[in-house]
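One protein chain omitted, others in place.
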Amino acid sequence: MITSEDVRKISKLADVGIDDSEISEFTAQCSGILNYFAILDGLDQDVPFIRERYNVLRDDEVCPSLTQEESLQNAGHTEKGYFKAPRVM
Amino acid sequence: MKTLSFHPDDAVHAFITTIPHVSYGEGPLCGMTVAVKDNISTKGIETTCASRILKGYIPPYDAHVITLLRNAGAAIVGKTNMDEFGMGTTTENSAFGPTYNPLDHSRVPGGSSGGSAAAVAAGLVDCAIGSDTGGSIRCPAAFCGIVGLKPTYGRVSRYGLIAYANSLEQIGPMARDVGTLSRLFSVLAGYDRRDATSVDKPYTHTPCADIKGLKVGVPREFFGEGVNPQVADVVRQAIETLKSLGAQAIPCTIPSMKYALAAYYVTCTSEASSNLARFDGVRYGPPITSMKSWHDAFSDQRKAGFGKEVRRRIMLGTFSLAAGYYGRYYHKAQTARQMVRNDFDRIFKEVDVIAGPTMPDIAFKFGEKSDPLQMYLSDILTVPANLAGVPALSVPCGTVDSMPVGLQLIGRYFEEERIIDAAYAFEQEVA
Partner (left out) sequence: MEDFETIIGLEIHCQLNTKSKMFCGCSTDFRDNEPNTHTCPICLGLPGSMPMINKRAVEYALKVAKALECTIREESEFSRKNYFYPDLNKAYQITQYDKPLAERGKLLIDGDHGEKEVRITRIHLEEDPGRSVHMGTTDRGKYTLVDYNRAGIPLIEIVTEPDIRSPKEARKFLNKLRATLEYLNVFDSEKEGSLRVDANISLKGSERVEVKNISSYKGVEKALTFEVTRQKNLLRRGQPVIRETRHFVEARGVTTSSRSKEEEHDYRYFPEPDLLPLRVASWVDAIELPELPDARRERFRTQYGVSLEHAKTLTGELKLADFYEHVASVDPLLAATWTADYLLGELNYRDFSIDAMSSDLFRELLDLIKADTITDKSAVEILRMILDAVKEGRKPERPYEIVKRLGLAKTSGDQITALIHDVIAEQKAAVDDYYAGKSQALNFLVGQVMKKCRGRADPGYLNKLLREILDKKV
C-alpha cells in the first residue's frame, strides 16, 4: 500500500507535476497496480535475462553533424546559437 | 518521380497529419499508399506521438524504415493517430481525439496503432506501419479485422521510432491481406548499423498456402478465464480450419503466463519513465512559458504536455526503479521474462507455431474500460510475445456480434515466414 507522501516524492523524482487535486486519484490507482505487480515477489532476482549478443561497436569515424540551425530548429527559445532554458537555482 | 494526391474521407479520424501531394519513386512498393504511425520520425513532417508535448516537433531526420519505404517507391501519405506515446489499448489516450473503429463508430479501433489499423480497414490506404510494444499492432488489427505483424525483436530497425519501451517494441506492417503484409515486411526487415539491437535477417519470402504437417501448439492459458467464451469458440473453429488444411493441434501450457502481465508492465513503464524524461520543452515541444526555476518549470511543462495515462505510467515506472521496496521489481521482471522465453523455447521443441485469440474480447465501446488495471489486463494474450521477442501476427478469423475476432499466431525467432504461411493458408481457405 503506498501513501500519498510516496506519490508526492515519486512525482517529484519523475517531474510529472501531480498537484493536490490529483493526489488521491493517483495514489489509489498506483496502489492497486503496484499490488498487482507484487506477484513478482515470488521470483528469485538473481536469474537474469540473458542477452545473447554482445560487442556491437562502431569505428571511430567522424560523420557530418547537423547544422546549428537544424539543431535549434525545434527549440522554443534560443539565444546566440544556444538553447535557452529556465534558470538553475 | 511521380506524384499522387491524397484527400481521404477520414470520418474515422485515423490521421493526425495528411500529405495532400506525395511524390514517390520506383521500387517494389511503387505508388503504394502507406500510412505511418505518428511515433515514427519523418523528416520535415510533424511527428507528435499523439501528445501535446511534441506538438509542432519536426524531426530533422527520417527513421530507418522511412528511408527504406521511400527507396522502395512507397507513397507516404500521412501520420496516423495513436495512444499517446504508445500507451494504451484503444487509441482513446490520444491528445488529439480518438479514432473510431470503421466497422462500428461507437467502438474503439484498438491501440496503440489504432489510426494505422483504421486507415487500412477503412480502405483509405493500401497498407500501414505501426509499432507493437505489448500488442499495439496485433490488437488494433484484431479489432478492425485486418492483418498485423509484430516481427522478431531486432528484425526491423528501431532507429527513429520514438521509444516507449526499447527492449520490447518493434515496428511492423499492417494490411488488409497477408500478401500485401508480406510485401511490406520484405521492405522493412533487415540490418541497420545505427541500431545496436538490429539483426541481419532480411525477409524475402512469398507466402505459401501449404501447411501440411504444421504442428500448432494451443496453450490452455490462452483460452482460460478472462477470455470471452464466444471469442474462444471462434478461434477454436479457426484452429479446426488449420487442421483441415493438414496442420496438427497439440495442447501445451505456459506456466510463466501468470507473471507475464506484471513483468510486461513493470518493464515497459520503467523504460518509459526514462525514455520520456527528455521531454522538458528546451529542445523541442511547445516553448516553456513558466518563469519558475528549471525544476518547477519542467514539472509544469510535463504536467501540461502529458496526458494522465502517460503520467501514470511514468509514475509506475519510477516506482519500479526507485530505491526501496518497489525498486526490485525491474530486475524481477527480467527474471520473469527469461521464464517466458524458456517456456517458448520448450514449447517450440514440440510445435512450430502457437495459436490462440489475439485479444480476450471484441473491440470495446468507448469509455468501457475506465479503470487502468482493467485496461492493462486486456493485453494478457499479446504481451508474452514481446517479453520473449518472438514474432506474432493477428489474422481475422470470424466475428462475434458483428465485430471481428483475431487469430494470433506466434512463431519461433526469425520464423515470420512460417506464421505468415499459416495465416495465408487460413485466409485463402476462408476467402
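Labels A and B are assigned to the chains in the order they are written; within every chain, residues are numbered from 1.
Keep this in mind: a residue touches a chain if its C-beta (ideal position, glycine included) is under 8 Å from a C-beta of that chain, and two chains touch if they have at least 3 such contacts.
From a predicted model like this one, the values you see are computed outputs, not experimental measurements.
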{"item": "Hidden-chain contact residue, picked from the options B:132, B:271, B:300 or B:417", "value": "B:271"}
{"item": "Residue, one of B:54, B:74, B:122 or B:380, that touches the chain absent here", "value": "B:54"}
{"item": "Residue ranges of chain A at the interface with the undisplayed chain", "value": "13, 15, 51, 53-68, 71-72, 79-89"}
{"item": "Those residues of chain B which, in the complete complex, touch the missing chain", "value": "40-41, 47, 49, 54, 57, 59-61, 63, 158-163, 165-167, 193-197, 270-271, 273-274, 277-280, 282-284, 291, 294-295, 298, 318, 321-323, 327, 330"}
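Keep in mind that, in the parts below, only the chains that are shown with their structure count from here on.
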{"item": "Euclidean distance of C-alpha centroids - chain A vs chain B, Å", "value": "22"}
{"item": "Contact set on chain A toward chain B in their complex", "value": "2, 6-7, 10-19, 26, 29-30, 32-34, 36-37, 39-41, 43-50, 53, 56, 58, 66, 70-71, 73-77, 83-89"}
{"item": "Residues of chain B defined as touching chain A within the complex", "value": "56-58, 60, 193, 196, 199, 258-259, 261-263, 265-266, 273, 277, 280-288, 290-295, 297-300, 302-304, 306, 311-312, 314-320, 322, 326, 328-329, 331-339, 341, 372-373, 376"}
